[in-house]
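== subunit A ==
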Amino acid sequence: MAFKLDSKIPAGELAQKWSNHKAAIKVVSPANKRKLDIIVIGTGLGGASAAASLGELGYNVKIFCIQDSPRRAHSIAAQGGINAAKNYQNDNDSVYRLFYDTIKGGDYRAREANVYRLAEVSNLIIDQCVAQGVPFAREYGGLLANRSFGGAQVSRTFYARGQTGQQLLLGAYAALNKEIAAGSVKSYPRHEMLDIVIEDGEARGIIARNLVTGEIERHGAHAVVIASGGYGNVFFLSTNAMASNGSAAFQCYRKGAGFANPCFTQIHPTCIPVHGTQQSKLTLMSESLRNDGRIWVPKKKEDVEKLRKGTIKPSDIKEEDRDYYLERRYPAFGNLVPRDVASRAAKERCDAGFGVNETGLAVFLDFKTAIERLGKDVIKQRYGNLFDMYEEITDTNPYEQPMQIFPAVHYTMGGIWVDYNLMTTIPGLYAIGEANFSDHGANRLGASALMQGLADGYFVLPYTIGDYLSHKIQAPKVKTDTPAFDEAEKAVKEKIAKLFAIKGKQSVDDIHKRLGHIMWENVGMARTKESLERAIKEIQALRKEFWADVKVVGTADSFNVELEKALRLADFLELGELMARDALMREESCGGHFRSEHQTEEGEAKRDDENFVYAAVWEYKGMDNEPELTKEPLNFEFVHPAQRNYKD
Partner candidate 1 sequence: MNFTLKIWRQKDAKSHGAFETYKVSDISPDTSFLEMMDILNNNLIHEGKEPVAFDHDCREGICGMCSLHINGHAHGPEQAVTTCQIYMRKFRDGQTIVIEPWRSAAFPVIKDLVVDRGAYDKILQAGGFVSVRTNSVPDGNAIPIPKKDADESMDAAACVGCGACAATCKNGSAMLFVAARVSSLAKLPQGRVEGARRAKAMVAKMDELGFGNCTNTGACQAECPKSISIAHIARLNREFLSAKFED
Partner candidate 2 sequence: MSCFLTNSSLGKKLVMSVTGCFLVLFILFHMSMNITLLFSPEAYNMVCEFLGANWYALVGTVILVAGIAIHFIYALMLTVDNYRARGKQRYAVTVKEKGVEWASKNMLLLGWIIIGGLALHLIHFWSKMQLVEIMGSHYFTPEIDGTATVINPANGALLVAYTFSKWYNVLIYILWLAALWFHLTHGVWSMFQSVGWANDTWYPRLKCIAKIVATLVLLGFAVVLILMYLNSGDIIAQMSHWVPEA
């Protein structure tokens, strides 16, 4: 049974849609809000801001996170900044321009109405965060400062040193703390959602594991909000935090929520290259570095050889022997092309044999010109902490020698399908932030993830959830002693028991590394029909191996990190296959999804707007069965999809 997808996009002019919609949807009276319970999974920008705002409105909110404190959610690691269409720089920015840049950056695979709403509320976010005491960078006149980011020709990115995500999250976390203190929000740190409970086709609550005691708990609510982030860790090596996972979203998918565009993965161009097989994490160097850094590889193969042997230093290579390939290929945007374009260009040069380190998988990001132009002090002021971090990790001083960078998995644009109200295909189940699929299409622009998380949490969900909950005002407290909860809890316990019973030979990480390898080689920056078919086979085989040979030590009723990891990997092993299937189905190249069969003569992504202007929504049919595809057509009423041009 395919989904009947209703995106609920309001009619009318683009700029009026959100206002019209807000006016049309129902609200819940304060007296009734007190009777309604909402569960929020995840405490990143989306989850924390949503829970705080919902708590303020008077709902009873329970918020869950797997870390020891809500403040640790991985939103905290975002470095560069947050976009808003304030036009404070007087460079002719506007809501429309931010909307246009975002939809173009996403390679025309996002909904116009959602993206426009995102651009529209972006300005409110800045105001909100300033009022919360977020110490944004300021100019000497005391007003807010901006910097430029990839995919835009205006300066609209607000930032707090290299720690913007941290500061925004601390703002949202503070708002959350205010509500926890007021009693409207109850916080459950070190708790992991292991299943979603559906009754009469509606979301009724969750099964969670207390990660300290191992106890399995039931929590009922009138609505459940998934804000659990992305699933980039399916690649094992990524810029995601170690515990970031796709499991909460995956349980929703398993229970019937549509999963949209799973193959849209963002590979970030400026990460520190992989150094060895024992590595467990990739480190991102902020995109803001591309403001002043220039990306290059040598023009001559003999220089590459010498670099690899260590007989010359990068600084020894003459200016005329350097290939600033982004500036060469994309004169208009230069080093500030969108991430997918920059990543692919780096891969192209490395594939052509110009990679600058021993592994051949690195390019230079050079600050020589910037230091000459601005002086070392200015560069130090702008990027000092990033430079220090780079030196700490690589033992190379980036003031003297260029940084080495290479693309790495960073963000997943795909996620749970949601309508304009951010509700999934399951009534009462919502998904916000990176966990949903809605706003970034096939590629996300830098500094837009923070914007989306906070837009959803502060300014969209608190309104749209009322439309659903207004029908629940007569509903009693959700009981957790029902057969649906019994069954869900039983299934969770059985799954855990099964994992312990395998007593195999391979550790969770051993298998996860192999999954990551399959994904990176076959479902990574460039995908082909063959590689994807191979990936599907290999993942299926690996999944069987996992369920026959994994070794989970310890006990279920204690603090057990191995069990947590095993449960997450079990889901990644299905999610990876889903990503490959989606990528195989999408016979075009767009944004972060690059099918080698579909490229222009210049090697740019070639979209197929005849056949693929839709969101691919997948329905779960069982672990070993093919999922079913439903298409949500994307109607471009206001912008006309064109080949993205960053050249002139």
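The candidates were selected such that all candidates are chains of the complex that A comes from, given by their letters.
Heads up, the rule we're going with is that a contact is a pair of C-beta atoms (placed from the backbone, for glycine too) under 8 Å apart; a residue touches a chain by one contact, two chains touch by 3 or more; residues count from 1.
The model shown is predicted, which means the values in this text are computed figures rather than measured ones.
Among the candidates 1 or 2, the one that touches subunit A within this complex is 1.
Across the interface of their complex, candidate 1 is touched by residues 49, 52-53, 56, 67-72, 74, 76-77, 86, 88, 124, 126-133, 135-144, 160-161, 163, 165-167, 170, 173-175, 177-178, 180-181, 187, 189, 212, 241-243, 275-276, 278-281, 283-284, 389, 392-393, 395, 458-459, 462, 505, 507, 509-510, 551, 553-554, 558-559, 561-562 of subunit A.
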